[in-house]
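Note that one protein chain of the assembly has been removed; the remaining protein chains are unaltered in position.
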Amino acid sequence: MSLVTWARTRSPWLIHFNAGACNACDIEVVAALTPRYDIERFGAVIKGTPRHADVMVVSGSVPRKIRDRLKRIYEQMPEPKFVVAVGSCAISGGVFQDCYNVMEGVDKVIPVDAYVPGCPPKPEAILDGVVKLLMSAGY
Amino acid sequence: MSVLEENNKTVERLTEHIGKKDVLEATVPRERRAFVRVPKERLLEAAAFLHDKENLKHVTTITAVDTGEDLQVIYHLRKKDLSLSLKVNTPYDDPKVPSITGVYNGAALYEREVYDLMGVVPEDHPDLRRLILADEWPEGVFPLRKEWDVKSLRKRVDGEEWGRNE
Amino acid sequence: MSNLAVTAIEVLIFPGILFLTSYALYCNWINRKFAARLQNRIGPLHTGWNGILQPFADVIKLLANEDITPASANKTLFLLTPIIIFALPLAALFVIPIQSLSNLWSYAPVAAFEGDLIVVLFLLTIMILFIFLGGWSSASRFGAVGAERAALMMIAYEIPLGLVAISPAIMAGSMSLNKIVEWEVSSFANFLAAPSLPGILLGVTLLIGAGIYVICLLAELEMRPFDISEAETEIVHGWQVEYSGKKLALLHLGHEFKLVLAAALLTSLFLGGPAGPWPIPPIVWFVAKTTVCVFILSNLSVLFARFRIDQMLSWAWKYLVPLAVLQVMAVIVLSGVI
Partner (left out) sequence: MSEREYIIPIGPQHPALKEPENFLFKVDGEIVVDVEPRIGYNHRGIEKAMESRTYIQNLYIVERVCGICSNAHQTAYTQCVEEVLGMEIPERSKYIRVFVQELERIHSHLLWLGVAAHEIGFDTLFYYIWRDREVVMDLLEMVSGNRCNYAMPTIGGVRRDISKENFPMYHKMLDTLHERTLYYLGVCASEKTILERAAGVGVTSKADAIRLSAAGPTARASGVESDIRKDSPYLIYDEIPFKMYTETGGDVLSNVLVRVNETMEAAKICKWVLDNIPDGPIKEKFSPMSRVPEGEAVSLVEAQRGELIHYLQSRGENKPYRYKIRAPTLGNILTVIEKLKGGYIADIPIVLAGIDPCFSCTDRMVFVDEGKDRMWDMNGDQLRRYGIRWYEK
């Protein structure tokens, strides 16, 4: 494992993007920051701007209008970049399949590296998803 | 006086004000709920009466329903102990209703919402833009109307099957 | 061994660039860890012992990341700003007395000259100008607002910062940090030998000065409650919003150098610098004292909510500036007595 790889797996900076989620996933992502779960133990920090981030945590079923924004935010991230789809909606549209205004899954818009199922997944699961992604993302 | 009697009184007073022949339908199914239907020409009068005289100062929302024969617009007005739904009908080919934003300032966004999704045009609305609908959304496609189902809507808007492949 | 070789080692390795870089990363870890513990969290844990390598990993990762320059940014300025923000505090650190290589018990700085305090203060001010330019050149609206705020903030805290830093210099009768530290050591020894009322008064005055200084440093470091120029929830990351990859790494390192510089200045001006009782060498004292200073800074920064820019400005002009002026006047009066 090279030094750079080591550094990357130890320092995932996240950006959280809500692509039309029902908020349940989002509050669980935020809960992962708080004292009981404390994602900073793994060196992960939530950043506000895509330029600073390595991993994008996306929740939601991607409604029609957010599609371009999602792409744009993804393109603004510096390489190498990873995407974690959090929640059933982000994976397949979940309960919103067959709604006229949703994309049914983040992977229809941008490449996804890890999926965290659940409606909503617990904060532990989100942490686990991020850590597993880093441990296995070709390193 | 019980709440139910009070509610009945309110509806009676409204009927008196509008005139019996113009109240097409008036029910008080249970306490704190009432449904009244008036012709759309009398809507403003009824709304003003309810706002000024009956103290229904709060507009909860506006619902539009595609009944199959015409469009029905339901104004949900509320005060303590009564939620009154004021209905008007308007035909497909001339889907205009008077705007109640002058009486109820809080109705501005709701009227724009029904304008977008059902194609109900509130006349004299102070700021009636295509605020909510996207620019690329085709003109004249109102997704909540019964003529569209999810599949045909997607086909019409995107020109192809969109999203999950069946 | 020529003198030149010793100086080269001093500049490059110890107590020069290498030491300062690792020390800056250490201070960043201390800051994060303290803040996390005060917020009931654990903070970095799995990277090295108790996460001590976390800042190192962050910097390495940022250095390896793609470097994006927005199409509409002013390329030259955008490139220049991180380099300057990285270099300025590093340069300023060379005049801080830490540890000399020629003698284990000496703490003569790498580059000392009469008036180096002025240079440090000047560099601190220049840095804000470059922050302003950096934010402006990124052509992002958040960047512009952040830059504007940074400049506004500078107007508020730069004056008390300078005034308070001068007061130990007045007592020492020198503008050299090294001389100020020497004066502190000797006068403290004198005071212990023969306590006097003016001595106590002077101590209290300088303590007030140190308090003002800490507040100004919080603003200088853009730490809460003065992180107005990079307020995450308001204007994303303010002037840093567009930087990524190597440039961001430089900005980070620059910020951490600034933290070290702030702690070192606080130590040198008010806490007797790296001097301490005999069998322990200056470097240990330096590390211990600056760690305490970082602790104080991070402790204060988690205790408050962020100020609004107008509140901060009016507050600084209403209370901080007059207090700093009074403090300096008191020091001048006392210097006549002693």
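Here the chain labels run A, B and C in written order, and each chain numbers its own residues starting at 1.
Everything below uses one rule, namely that contacts are C-beta pairs under 8 Å (C-beta built on N, C-alpha and C of every residue); 3 or more make two chains touch, one makes a residue touch a chain.
Small disclaimer: the values here were computed from a predicted structure and weren't measured.
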Which displayed chains the hidden chain touches across the whole complex: A, B, C
Absent-chain contact - pick from A:19, A:39 or A:133: A:19
Touch list for chain B against the chain that is not drawn: 29-30, 32-33, 35, 57-61, 63, 65-66, 74, 76, 78-81, 83, 85, 104-110, 113, 116-117, 130-135, 137, 143-144, 148-150, 153
Absent-chain interface as seen on chain C, which is shown: 38-41, 70-73, 139-142, 144-145, 224-225, 227-228, 231-236, 302-311
Interface residues of chain A (partner: the chain not displayed): 15-28, 30-31, 33-36, 48, 50, 60-61, 63-66, 69, 72-73, 89, 94-96, 98-102, 119-120, 122
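Convention: only the chains that are shown with their structure count from here on.
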Category of the chain touch graph - line, ring, star, complete, other: line
Chain with minimal offset from the mean of all protein Cα atoms: A
Chain whose Cα centroid lies at the greatest distance from that of chain C: B
Chain A and chain C: spacing of chain centres that average the CA atoms, whole Å: 36
Centre-of-Cα separation between chain C and chain B, whole angstrom: 63
Multi-partner residues of chain C (each touching 2 or more other chains): none
Junction residues of chain B, two or more chains touched: none
Chain A contact footprint on chain B (complex, rising order): 134, 143, 150, 153-154, 157, 163-164
Complex contact set, residues of chain A against chain B: 64-65, 92-93, 97-105, 108
Residues of chain A that touch chain C when the two form their complex: 3-4, 6-8, 10-11, 34-35, 38, 40-43, 47-49, 51-52, 54, 76, 78-80
